[in-house]
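This report refers to the structure that appears directly beneath it.
With one protein chain held back, the other chains of the complex are shown just where they sit.
Moving on to subunit A:
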Amino acid sequence: MTTTSGARILVVDDEPQIIKLLKVTLKAHQFEVLEAATGEAGIYQASMNHPDLIVLDLGLPDIPGIEVLRRIRDWSRIPIIVLTAKDREADKIEALDGGADDYVTKPFGMGELVARIRVALRHSGNAQQEPVLRFGRLVVDLAQRLVELDGSRVKLTPTEYELLKILASNAGKVITQRHLLQQVWGGHHHESDSHYLRIYIGHLRKKLEEDPTRPKFIETEPGIGYRFLLQDQGE
C-alpha cells in the first residue's frame, strides 16, 4: 500500500461540501489533492498538473461528467473513479464502458472511496501482471493455468477459468458484464447472452465459495457486473 501514498489526486466536483470532505480525508490519508469545480477546469487541470488519479463527479454544471471522462480518455490512461447517485445504473455502466476504472455511489463511506482509489492506483502502477495471484485461501497461477483452493486443485472449465482470470487479475475493481462477455466470448456475444454469464459465475461460485449466497471472492454489483474481492477488505 505504501506505493500509493503521496499520489496526486484531482477531485472534480461542483459541491464545495464534497470537495472539502474529500480534501480533508484524502490529505489525512497522505494524498495530495487538486480540485476543480467544473468539467472544463477538470480537463485543464488533468492536462496541466499530471495527477495520478481523478475522482470525477458525473453531475457537473457545465459539461456532463461522461463527456469530461471521454475527453480525458482521448489522450490519457490515468485512472478515473466516478461519483454517481445511487440509482443511476445506466450512468455507471456508461462511465465504466467509457473508460472509468471504478465508481463510488453517493452517499459513500470514505473507507470505500479510499479502498477504490488504492486499487485503481495499484492497477495503474504495475501494468506488468504477476504470474501468481494469491487471495488468502485461493491461488491463481496464470502461468500454469492452475487454480488452488486451500492447497488443493480446483477443476475449472476453460470458460470458468477465463472468467476467474479476468476478475482476479482486476481484483478490487468492478468489471462490467459487457467487458466480461467481450473478453471471454469475444466479438460474437450479444446483450441477451448475459444469462450465460450468470450461469458460469454461479458455477464458479459453487466451486470456490463456501456459501454461494455469501460470496467471499466474487461479489455481484447489481445491474453493473462483478467485483473480485480483495481478501484484506473482506468483512
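The criterion applied here is as follows: a residue touches a chain if its C-beta (ideal position, glycine included) is under 8 Å from a C-beta of that chain, and two chains touch if they have at least 3 such contacts; residues count from 1.
One rule holds for everything that comes next: contacts and distances are computed from a predicted model.
Comparing "Membrane protein", "histidine kinase", "40-residue YVTN family beta-propeller repeat-containing protein" or "succinate dehydrogenase" against the UniProt entry of the hidden chain yields the protein name "histidine kinase". Looking at A:Ala36, A:Leu69, A:Leu96 or A:Leu156, the residue that reaches the missing chain in the full complex is A:Leu156. In the complete complex, the residue from A:Gln30, A:Asn49 or A:Thr220 that touches the missing chain is A:Thr220. Contact between subunit A and the unshown chain involves residues 86-87, 89-90, 107, 145, 155-161, 194-196, 198-199, 201-202, 205, 212-215, 219-220, 222-223, 235.
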